[in-house]
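See structure below.
Only one protein chain is missing; all other protein chains are in place.
Chain lettering (A and B) follows the sequence in which the chains are written, and residue indices restart at 1 in each chain.
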Amino acid sequence: MTVTILILQFFLVLAAAPATVGIVRKIKARFQNRRGARITLPYWSLLSLLRKEMTITRHSSWVFRIVPFVVFGSALALAALIPSFAVGILAASMSNIFLVGAVAALGSAFLVFGGMDTGSTFGNMGSSREMTIASLIEPAVYVSLASLATLSGSWSLDGIALFFAASKWVEIILPASLTLVALVFVLLAENARYPVDNPATHLELTMVHEAMVLEYSGPYLAMLEYASWIKLTAMLMLVMNLVAPWGILTSPFALGATLIALVAFAIKLGVGAFVIAFIESTIVKMRFYRMQEYMSLALIVALGGLAISLVSIAV
Amino acid sequence: MLRLLTQMIRTGKKTEPAPILEPIDEVGENLRNAIHTLYGGRMLRIRHVDAGSTNGEEFEMTALGNAYYDMERFGLSFVASPRHADILTVSGPVTRNMEHALKTAYEMTPKPRIVIAVGDGAIDGGIWKDSYAIVGGVKDVIPVDAEIPGDPPSPLDLLKGFLNVLQGARK
Partner (left out) sequence: MVASFFVASLILPLVAGVAALLLLRTKAGHMLTQLVFALGGLSGVVGATLFYASDGASTVVFHTALFSLVVGTLSVFFLGIISVGVLLTSLYALEGLRRYKSVYSLPWLAVASAFFIFGMQATVMASSVAGFLVAWELMSVAAYFLVIADGTEESLHAGFSFFIMAHIGFASLVAGFLLLSAGNPFAEWPEVALAAKTMTPATLSVAFSLLFIGFGSKAGLAPLHQWLPMAHPQAPSHASALLSGVMLKVALFGFIQSLFLFPSVPLSWGVVVLVVGLVSAFFGVLHAVVESDMKRVLAWSSIENMGLIFSGVGAAMILRTLPYEAGPVLASSIAIFVALHIINHFLFKSGLFMAAGVIVSEVHSRDMDIMGGLAQKWPIFSGVFLALALAAAALPPFGTFFGEWMYLQSLALALVGLPLPLSVVAGLVLAAVALVSGLAIVAFVKMFSSVFLGRARNEHAEHVGMMPMSLMWPPMVCAILSIVAGVLAFPFFSSHFMDGASIMQDVVIVQGASMNAWILWALIAGLAIIALLLARFLRVPVRITDTWDCGQPLTSRMEYTATGFSAPFRFFFRAFLVSRKEMIVTPISSENPWIANRRLEWSITSTWERLFYRPVGQALLRFAEYARKFQSGVVQMYLLFVVIALVGAFIFAL
């Protein structure tokens, strides 16, 4: 049964990922007084990319060609490990916070290789920036996850989500509030969203994630884009499941509960996408050389969250 | 920020119902249908190359993305790299400086690809025809699938032009 639920969760995240991006784009368009594209458009864009030719630069090596597979693999692992739909499933105890962090770091390291293996200055620039962001956000990632872990007494994301689902919301949300804010900082930085990166930019000099994939085309591009959407969806669902731990599927897995969990999943995804779109519509992107302010703020908030968690478990 | 939000809410959607005399929606609807049947994908990514235009075409193309025309709703979007593109739009007469750039951009666009010459300059050189500084129209440098005349063509002309291309491609 747990295997079924694991597979269900895995494919649910995979299926929902393009829609997440579609919803964010749609809401952003609405904020700009536009109608915007249909939310199903990302699915079609993936499909059409899969059928296109690939043009690859002659200055690249075998590393360029394995990058999409490693990045996509890392995203798939995140989809399987992060409790987005159900808790207590087979992969649960593997979702140790440090393992999940390292799997995500592996993906970003390879994405950086992809940007560097082109001989293009844009790709190099994006790689340098991505590496900066990915490495400097690391302390905030581990501190905020560790404070959630101390709070819940479990070192797997699964156990953390289970603890949040089992506790009374009012009692848990106060000590966790600062940590959750830090997690949102992490979410935005890891997924190349505002204020760290502008996902909709066409100007190379303002790009981070986009600059690294400029040289990819066809199926490889589809894999990289899809990977970044999956990562966004999985992390967004993790934060949503902690902020609003209702409706997540717990054992015993009954059919009715599964249906409720599906509905809850859709609602949380929608709300999360709305929040991201709202953030992106109301703030501006930060100058890259001010990024250390963002990172230090994230770390300080995370440390504050850790202090609160420690105090709250002590009393 | 609150003022900004109230402003947004008060303004409402600008896309519709604007006092339109031009049949944008109709053209757009046809365009979308055309895209549906073309690739199996419902999306067309455009990479624009300015080969030496007056920027008149660029102003009009930028207008496609604004709240009034909102081309995204028809499944069209601009992308940052020719490697991501389905359509290559080229404006302006091809100057000697941009000849290489245009060729490489064409070379890097993955097939199936469509090249559209936008504006009179791009079609045959326009008012710069036979000037020593230009190579000629776009078709003198790379194969062109369609042309959208006008100096510059209006956004609606552009949309219609895209539609014609796609309908032509379908046949």
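Descriptive notes on the structure:
By definition in this document, contacts are C-beta pairs under 8 Å (C-beta built on N, C-alpha and C of every residue); 3 or more make two chains touch, one makes a residue touch a chain.
The structure displayed is predicted, hence computed values, not measured ones.
Put simply, the missing chain touches A, B once the whole complex is considered.
Residue in contact with the omitted chain (choice from A:12, A:162, A:207 or A:277): A:162. Contact with the chain that does not appear here is found for just one residue of B:61, B:76 or B:108, B:108. If you put the hidden chain back, the residue from A:109, A:192 or A:248 that touches it is A:109. Shown as candidates are A:32, A:127, A:228 or A:241; the residue that touches the absent chain is A:127. Seen from subunit B, the chain kept out of the figure touches residues 81-83, 97-98, 100-102, 104-105, 107-108, 110-111. Although one chain is not shown, part of subunit A still touches it, namely residues 2, 50-63, 69, 72-73, 76-77, 80, 87-94, 96, 98-99, 102-103, 105-106, 109, 112-113, 116-122, 124-125, 127-129, 131-132, 134-139, 141-143, 146-147, 149-150, 153-156, 158-159, 162-163, 214-215, 218-219, 223, 251, 288-289, 291-292, 299, 302-303, 306-307, 310-311, 313-314.
Methods note: only the chains that are shown with their structure count from here on.
Separating the CA-averaged centres of subunit A and subunit B is a span of 33 Å. Remark: subunit B residues 1, 4-5, 8, 11-16, 39-43, 45, 66-67, 70, 72-73, 75, 77-81, 83-84, 86, 107-112 touch subunit A in the complex. Listed in rising order, the residues of subunit A touching subunit B in the complex are 25, 29-38, 40-41, 44-45, 47-49, 51-55, 201-204, 207, 210, 214-218, 221, 282.
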